[in-house]
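Could you have a look at this structure, given as structure tokens, before my questions?
All protein chains but one are shown in place.
And then chain A:
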Amino acid sequence: MISQTTPSVFKRVLPQLVILAVVLACNLAVFPGFFALSVHDGRVFGNLVDVLNRGAPVALLCIGMTLVIATRGIDLSVGAVMAIAGAVAASVLAGGQGWGTALLGALAAGLLCGLWNGVLVAVLRIQPIVATLVLMVAGRGIAQLITEGTILTFLDPGMIRLGAGTVLGLPTPIWIWIGLGALVITVVRRSALGMLIEAIGINEAASRLAGINSRVLLICVYGVTGFCAALAGVIVAADIKGADANNAGLWLELDAILAVVIGGNSLLGGRFSILASLLGALIIQSVNAFILLSGLPPEFNLIIKAVLILAILVIQSPKVGHALYMLRAGGLPLGGRTKARSPLTSKEEKAQ
């Protein structure tokens, strides 16, 4: 079932588009050449391309993360799964196999990790944050076992092309995340999957009574997330031509969750938009670019990022939105008795 038509999709992602535009405008302000593009050897170069390219891992992660969060879950293990996938790919290559086998092995490992999480959550009924914490902690250990504690490098040109190659003038990772994103969005919205996932996230008891196989659906959703994480892990490994069990994907699970939140998806589950999450991932990457270009000392980076993200979240807060609405309507935001009415805020709706 297609529960969204084109205009409503646009309305849904409008806040994310506006924020992205503002962040990009800030980039332009500190670096006037930000939008400049040039072509060398059939490849497009420029900061915008870099944002799309560097944003690929978080964009891939947030595709699966959006689905998991829509079911009222969360997956903390995606960063560690990236490390495992990279390690598997590198060790398969080190064993003399081709890049295709390495890719398949890495994806299978990611899928397996995701299914493991899914079983813990859906069958054993462990809270998602705890269930995935297990693999978050253990995952890097597993990756280190696979690489035997070293950074396992490789020179396979096929594998490297996945992270650093060019297809139709643009870096391969861009095509990969846009392709997977489009595929998942299409499958989820053209089939009934999206609605069933939302139903589970909103009210699992009622969904089960309505005949939804919530157990299988949950396992699948975690499986998809593991798959996305593996793809991200392969891209990162291919980019640095090696598997770094300690640092690949480190803290990226938090960026992925952040992208989903900036995308306006509620951590309480329910209605979701993958497109909005992908825009969230681009916003995060644009903020990263801004910090680099602003020329501030690197020790400020994390603080600036935190401040910018706080600002984005504050702007999105329903309370602030309400207050802004009231101000615009000429009334006092609090306590004043005005004739202007805000649109039904979420708080009012909840009171129903």
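By definition in this document, contacts are C-beta pairs under 8 Å (C-beta built on N, C-alpha and C of every residue); 3 or more make two chains touch, one makes a residue touch a chain; residues count from 1.
The rule we apply is simple: contacts and distances are computed from a predicted model.
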item: Absent chain [UniProt protein name; select from "dihydrouracil dehydrogenase (NAD(+))", "YwgA family protein", "NADH-quinone oxidoreductase subunit F" or "ATP-binding cassette domain-containing protein"]; value: "ATP-binding cassette domain-containing protein"
item: Selected from A:11, A:190 or A:319 as touching the chain missing from the view; value: A:190
item: Absent-chain contact - pick from A:14, A:123, A:167 or A:206; value: A:206
item: Chain A, residues in touch with the chain not shown (by the definition above); value: 1-3, 190-193, 195-196, 198-199, 202-203, 205-213, 217, 270-271, 335, 337, 339, 341, 343-344, 348-349, 351-352
